[in-house]
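Each remark here refers to the structure printed beneath this line.
Shown here: the complex without one of its protein chains, the others still in place.
Labels run A and B following the written order; every chain starts at residue 1.
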Amino acid sequence: MTQVPEQTKADRRPSRAGRRFSWRTVVVLIAPFTVVYLAFLVYPTVRVLMLSFTNSDIAGRGSFVGIANYAHLLKDALFWASLWHTVYFILLCVVPNTAVGLIFALMIVRLGRLRSPVMAMLFLPYILPVSVVTQIWLWVLDTNYGIFNYLTGTKLNWFQDPHWAMPAVAFVTIWWTVGFNILLFVAGLQSIPQEYYEAAALDGASGGLQAFRYITWPLVWPVTSLVLVLQLIAQWQIFNQVYLLTNGGPYNSTIVTIQYMYIQAFQLHHGGYATTISMALFVLILVSSLAQIRLLRFRGNP
Amino acid sequence: MNLKRCLALGGTLVAAVVLLASCGASSASKGPTEITLWDFLSGGDGVRWTQILDKFNSDQTALHVTHTTLTWGDPFYTKVHTAVVAGETPDVMTYHLSHFPAGIIAGDLRPFTQDELNKAGLPLSDFNPILVKQSLAISQAYGIANDVYGVPLDTHTSVLYYNKDLLKKAGLLGPDGTPQGITGVANFTAALEKIKRSTDAQFAMVMSTANDPATVWRMWYTLFSQQGGTLASGGKVTLDQVPTLGTTALQTMVDWTTKGLIPANFQYPAAVALFLSGKAAFMFNGNWEVPTVVDAKANGKLTFDYGVAAFPQLFDNQDTWADSHNLAIPANTKHKISKKQFNNVMTLINYIEKHADIWAGGGHLPAYLPVLNGPALASMVPNNEYTPQAAKDVTLEPVSPVFGVGDPAYDAVGNFLTPALTGQLTVQDAISKFQAQLQSLGS
Partner (left out) sequence: MRRRRFSASSAVVTAITVAIAVVWVFPVYWALNTSLSVDTQTVKIPPVWVPSPPILDSFKYVIANTAIIRWYFNSVVTSLAIDVLVLFLTMMCAYALSQIAFRGRRALFVFFLAGFMIPGATNVVPLFMFLNRLNMVDTYLGVILPQLVYPIAVVVYKQFFDQMPQELGDAARMDGASDFRILFTIFLPLNLGITWALAIVLFLFAWNNFFWPFIIIASTPMMTIPVGITQVQSWYGIAYPRIMASAVLAALPTAILYLIFQRRVTQGVAITAGIK
């Protein structure tokens, strides 16, 4: 994503560039993927924009209504609430998930024989389907008989308390996905040559903290920025965990934007308005991830 | 090379499977004509339901019904609409009477004329008049007058399960083995307090409250209706009694939670499990949990004697929340149901109605009068303990697309009434916000 693979030198080699080929072969090779790409990615993206100016139902029947949907969107309190909840979720999730991933990775790379089993344990949740994850946590965090409340002596109703529901959803998300971040960080940390640390030790850089600040942190930064961007794009689209853990409750306090789009489209049959919501989110995702990429690139090149 | 062979094999396999599966779905085998049915019935309901359908399949050879179950409430009705739009509907489905208004407006339901019902041997006069009256009122307000949008199967209502051992300990069990001294709200609350004092019950009464607006709604609506409250008339939402009678109803529930008599935040399965483990004297729940306690008793899991009673009169009357399962035909937008298949479906419905005594084993009150008033029901335990009373006092959901299973009023309950139970909102706040949301939904 951040690293667009460089065009390799091979591209410029005269023999390959000059060799004869038949267009038929090229078409047969690239057409299947291109058709799928056009039909199921490009076309729907264009349709989102077109539909957002209609009052379509979920079958796509409807007529042009101009910017009425957008006008309504601006005044729709639940849309703004859902947007704020999404942003709140991103705040709770993206940076903590990255930090936890990095800390765990730093701990793991110090391990010897235990590294592989520990890595496996931390990565295991990531390979579970989301609905399995949510069912496990609904049970573990159950107010009355959940093992968590028993062990900690709390009586909180995590997914039903307006103050705790979203943090709980974010926590479950971190539990589920941090293995992915750990994996990337471990790979990044392993690629730092050991000599750097030895040289630093000779120079009298005392202790782990300084080594972290002057060696690990800058060298692992490309991975950090990759992890941040990947997460931001993913977490804007939060739906599954919220739908399955709180269903937007309590009192709509965790309803998120994709969920609101789903409700408008499939429960209230407002296809046109739902795509207006999609469009707004699409623009936000695009702008924020481009901004983030620029920002992180800048910081990443000291 | 190994992988190449694997891929080729995999590709062929996938193609074959996809092909087979898509053929299997469309090719009609020579055997009986297939009827597909969608329902939302699981647990004890699901067992009885499957029993009736299996019996139908083995009793005759011309038709064969295949049923599939989706989760009750939002996914079910969302998926029904998806199926109607996509033209992938079942032939027939279960449907809540309370969801008829929303279903009619969405265009999901194919109406039955009374003529069609008569021809199928199911005249409306054979059904519980309370249900028929409601069904016709809904058609009048939102659909085609004098048609109905489903054939009623049952009435289901909230009942009071009780633990005889605990009630005896608290001195609340009458000589006939039924609870005594629980009529009137003051007495009922006093009884709950007595249970809490004199037994080791964790809660005097359990009910599902967490993440379950349905049960909270049923209790609140019951207490509201028992004071003579109504929420809709003539297809219009009327909320003027909410600030008065509605406040009393909610205050009563909040009194119970603040005194620790009932749990403020309890999941549905936890409520059932707690009652079954003997740690609660009463359970407020639907009659559909009857098979759960019957089965638990039968296989020795229950260490106490239990009983089931109609919900007591706490205010001016004994009105109790109720709803009705119906059998309905989806209005498929791509292919209309054929005349022949319609008749097949009617044959199935007719069969189900006549075997509703099996369905009553799920705790429900059959809608079909010959079965409701028949001998099988009179001797059915524990149904006969609550059916006569419950049949008289049902209060169906308000006639409006706002109310009913999977409809927006549930959100309003979850948003504002549930938080009052947990103390996150004051009763006054909760009621005024609840009313405001209903107002905006109903207008």
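Note that contacts are C-beta pairs under 8 Å (C-beta built on N, C-alpha and C of every residue); 3 or more make two chains touch, one makes a residue touch a chain.
Quick caveat: nothing in here was measured; it's all calculated off a predicted structure.
K.L.:
For the chain that was dropped from the view, give me its touching partners among the shown chains.
P.N.:
Touch partners of the hidden chain, whole complex considered, are A, B.
K.L.:
Out of B:A83, B:V237, B:A281 or B:V308, which residue would touch the omitted chain in the full complex?
P.N.:
Counting the whole complex, the residue in contact with the absent chain is B:A83.
K.L.:
In the complete assembly, which of A:V65, A:V140 or A:I215 touches the absent chain?
P.N.:
Here the residue in touch with the unshown chain is A:V140.
K.L.:
Over the whole complex, note the residues of chain A touching the chain we left out.
P.N.:
1-5, 7-8, 10-11, 13, 15-19, 21, 23, 25-26, 28-30, 32-34, 36-37, 39-45, 47-48, 51, 56, 58-60, 104, 107-112, 114, 116-132, 135-137, 139-140, 144-145, 147, 150, 175, 180, 183-184, 187-188, 194, 197, 223, 226, 230, 233, 236-237, 239-240, 244, 258, 261-262, 265-266, 271, 274-275, 278-279, 281-282, 285-286, 289-290
K.L.:
Residue-wise, where is chain B in contact with the chain that is not depicted?
P.N.:
1-4, 7, 10-11, 13-14, 17-18, 21-22, 38, 40-46, 68-73, 75, 79-80, 82-83, 85-88, 90, 208, 212, 214, 268-270, 272-274, 276-277, 279, 286, 288-289, 291-292, 301, 334
Definition applied: only the chains that are shown with their structure count from here on.
K.L.:
Considering only the defined contacts, which chain B positions touch chain A in the complex?
P.N.:
Residues 74, 78, 81-82, 85, 106, 210-211, 263, 265-267, 270, 333, 411, 414-416, 418-419, 422, 424 of chain B touch chain A in their complex.
K.L.:
Which of the residues in chain A come into contact with chain B in the complex?
P.N.:
57-59, 142-145, 157, 159-162, 246-247, 249-252, 266-267, 269
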